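Below you'll find the structure I mean.
Partial view: only certain chains, each at its native spot in the assembly.
Chain lettering (A and B) follows the sequence in which the chains are written, and residue indices restart at 1 in each chain.
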């Protein structure tokens, strides 16, 4: 397989390189850019010396059309123009941005404050939540890779909502992310001296992942709901932990919630159900494609606390993108992704 | 004033020393310990050379009885035996542990798993949430200084509950703390290589601060409620951010919530109401006795998000203890505490 990565200088792109380097089915990786044509990639990223000593190439649709897969890890608002001309031209297209996730262009424009992708492309795109959509992914040309927060939230909630074990009318999702989620562009918020030793809330009630989560709950769990969702910045580089609170429906027990999750993900290599409430932490999954999930019911309130962790750059971005590529090419989902989490 | 600190080697004790050193009404500070009598304090804590070069003294009730104030920053389960003999013997007693906070000994024994303090002492103790209990504090002999999480949570919720602006029946509190909250005793959880670059949930639905929060809501807001409360560990040393979700009661607006908070704390020097939703962060209050509070209502769900930040070791422990001492001695509350937060 011949793989092209557009937007390789972003953190999503760097993680794609990290995993594709050890992917047994990938023979060639080329890197494309809008602005630094000819620059040797490893001269920008010293950790890639001897690994990616190739020049960045100009984005050219005729050239890209000859690849088996094209990953776009460009920002939202860019891929909406970049990928549509390539649809049907040959390559499988996997977009890591938010541009093709929302089916409703009005919703996109409201939450992203940018012009939506062409309506036809939005219709063609397939939501790449691998564990829940693999049939459609297998046949898709254009994949909208899920957002980092939605991945963590949906994997933990969808089974419980679909099986009608928790009340969809009071879903409170309190999410926390490492700072790499903000990308590689320096800003005051991500300036070390101001982000270090600091914990903050941001985009209160206005995060663009809200409609993505609601849309996926509607499609995969067949429930229409309006969620409460807030995001916080953790002084660490990688990792998302999402804590969701929901009333348990009458007569439902903690054991049933656990069983539902276990049954749902029994055959899925990257989702692990945790039962020891003292051991859910982002370092369980750091650097890996795992999503670990824990659920507890508070007998005092009969409310469930549902917690999930992922590495935002892996299962929340590049790892799931490669998992989707594996599905598209009928490879085992773990190909190139079977790595041990870092822990330390 | 002559001040004694029992348990000075803990982080609460160290912060007491940091602030009392610059307290204009304090003339003498002596440090007491159960196990290291005679050891020069600054030989254990190099940052205190030239500041606290005094020997640790043996705990002796006759000696302690001669002080104007005795702070106890010993662990829960210790002060319950240490302080009762001193009640009425002269000194004002301020306990930073959880031993005198819960009025119901059964509740203490359930949540703490330890033997409760004598019933009489529990009755005598006054809950030291300064902004809400200053009259009782002024006359108290034995003060139960609030827990770190309850301080952050109660200051933000009490006005809104008392004025019946939010629904007390669905309070979801998602709290996050820096690691100093775990104290100075090394453990696997607080081992740098395992705590760094890691975010985790702990004590799910079982934190001992739950009954403390519920009791204070009952007493100060006159509402009986059962809360959902969870705690997380943030890879930083200082700071607590608590995010509370609650339905807004019918007809109530965000402006009313903000106004209620502003009115409540108008005359209180250490509570600041924040209106810019992009600026609530623990580094706003780092090293200081401030509690900053922000409230937003999500018009999609009509639920309020109420966020507060404190420095867990200051407003959440030593700072509030000194604020209470100031109230007891009719000093301005800011005496010795009027410091600028660190930010960086």
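Keep this in mind: a residue touches a chain if its C-beta (ideal position, glycine included) is under 8 Å from a C-beta of that chain, and two chains touch if they have at least 3 such contacts.
Predicted, not measured: the structure shown is a model, and the values here were computed from it.
Undergrad: Of the full homomeric complex, 2 copies appear; what's the total?
TA: 4
Basically, only the chains that are shown with their structure count from here on.
Undergrad: Calculate how many whole Å lie between the centre of chain A and the centre of chain B, each centre taken as the average of the chain's C-alpha atoms.
TA: Each chain's C-alpha centroid was found; their separation is 38 Å.
Undergrad: Could you list, by residue number, the parts of chain A that touch chain B in their complex?
TA: Listed in rising order, the residues of chain A that touch chain B are 170, 172, 174, 176, 178, 193-194, 196-202, 204-205, 226-228, 230, 232, 234-239, 241, 243, 245, 277-278, 280-283, 286, 294, 296, 298, 300-301, 303, 305, 307, 343-344.
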